[in-house]
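All protein chains but one are shown in place.
For chain A:
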Amino acid sequence: MLDNLTNRLSGVIKNLRGQARLTDANIQDAMREVRMALLEADVALPVVKTFISHVKERALGQEVMGSLTPGQALVGVVNEELTKLMGEKNDALNLAAVPPAIVLMAGLQGAGKTTTVGKLAKLLKETQKKKVLVVSADVYRPAAIEQLKTLAGQIGVEWFPSDGTQKPVEIARAAVDHAKRHFFDVLMVDTAGRLAIDDAMMQEIKALHASLNPIETLFVVDAMQGQDAVNTAQAFNEALPLTGVILTKMDGDARGGAALSVRHVTGKPIKFIGVGEKLTGLEPFHPERMASRILGMGDVLSLIEEVQKGIDQDEAAKMAKKLKSGKGFDLEDFKAQMQQMKNMGGMANLLEKMPGQLGQMAKGVQGAEAEKSMRRIEGIINSMTPEERRKPELLKASRKRRIAAGSGVTVQEVNRLLNQFEQTQKMMKQFSSKGGLMKMMRGMKGMLPGGM
């Protein structure tokens, strides 16, 4: 599968062929494509502009005649620059303070602050054996305090009580006092979501910061955020001496251009990414992965390598050939695909470690339930005649009854399988036209295990 940007560029690259170097004149169109790709990925426009001029500067004069095509050379430059801008890998909290080390959270409504407090507390407790106290200074949102209390209970860290009638600064002071007296290593302070233009609320968190003097002030950003990320980040960065950024909801399929916007505006390291609602869903930030994701090449490239390892190459080649030749995808292929999925069990493990969509999908591919449903599907297909497998349209009621009896399932289950098969068939069509691996993976996952 070609990546998004390479795809975009391939159209305009022709005028680069035969040229020895990238010049101002011959990369105009390509730069416009890069611009569009970044905008589609939600990188904020001012950031896009700065970035493009930066890339241009680097690309100009670059030799493109080598083994790479000019397009690839350009993608390489873009990717490199983007990775550089994303900053160093930075996956630690600074806790070097006279205990308690205080961590303050800040961000827009619904960004993921409270959940992230839970995740970080769990991480610190479990990997660094820290004694962690959490407290909520969110006196506005209904049940916000209760939410943190529940999370604290789930991970077994202490929760310091607060309630909606108190002032945030009061709450904070009392919590610090408690943390000191009971020798906590870390105090994590959750705050209410707030708009950067809400002056009263921004004053409030400034006061909170002044009173707490936290060693870490973390700005929590939703990876789905759009163009406004620059405005918000700027306002929070001006109001508070931020020490780091946490990018949440990376398990979604947003390209996450906000990461670049926020990083560009604040200059602060992205310390972690949130990859799930569960409290285990926190991972270190990898700049190169983020760059690839924004450009739409994702981890898919490295994934393809893994897939190739897991998949029987001959089988895969046969399938690809068949699809290309325009011949239909039949139940025989469907079965072969199921077998491939089984072989990929090891890969699923690996996928799970990856952030984002792929990790999520891998979770669904595994487990005893998936195993069982795969066996059933195989059983049903095995009960069909070779002709039926090639021409599923033959399968009318009486044949279905025979197959059901033969494989020890109900006719409904046979129908369900045929449905899934049809979906897969559709998907394979898409795959062979433009779709891509991501789509195929998603479709495969869709066949399991809920279906049967």
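Criterion: contacts are C-beta pairs under 8 Å (C-beta built on N, C-alpha and C of every residue); 3 or more make two chains touch, one makes a residue touch a chain; residues count from 1.
The rule we apply is simple: contacts and distances are computed from a predicted model.
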### Message
There's a gap in the complex where one chain should be. From "Glycolate oxidase FAD binding subunit", "Acyl-CoA dehydrogenase family protein", "Signal recognition particle receptor FtsY" or "tRNA threonylcarbamoyladenosine biosynthesis protein TsaB", what does UniProt name that chain?
### Response
"Signal recognition particle receptor FtsY"
### Message
Given that one chain is not shown, which residue among A:Thr50, A:Asn94 or A:Gln109 touches it?
### Response
A:Gln109
### Option from A:Glu40, A:Glu158 or A:Glu378 whose C-beta touches the chain left out
A:Glu40
### Task
Would you mind spotting which of A:Ala92, A:Ile197 or A:Ala210 touches the chain that isn't drawn?
A:Ile197
### Contact set of chain A toward the excluded chain (per top definition)
36, 39-42, 44-45, 108-112, 114, 118, 140-144, 146-151, 154, 195-197, 222, 224-228, 231-232, 249, 251-255, 257-258, 277, 356-357, 360-361, 364, 442, 445-446, 450
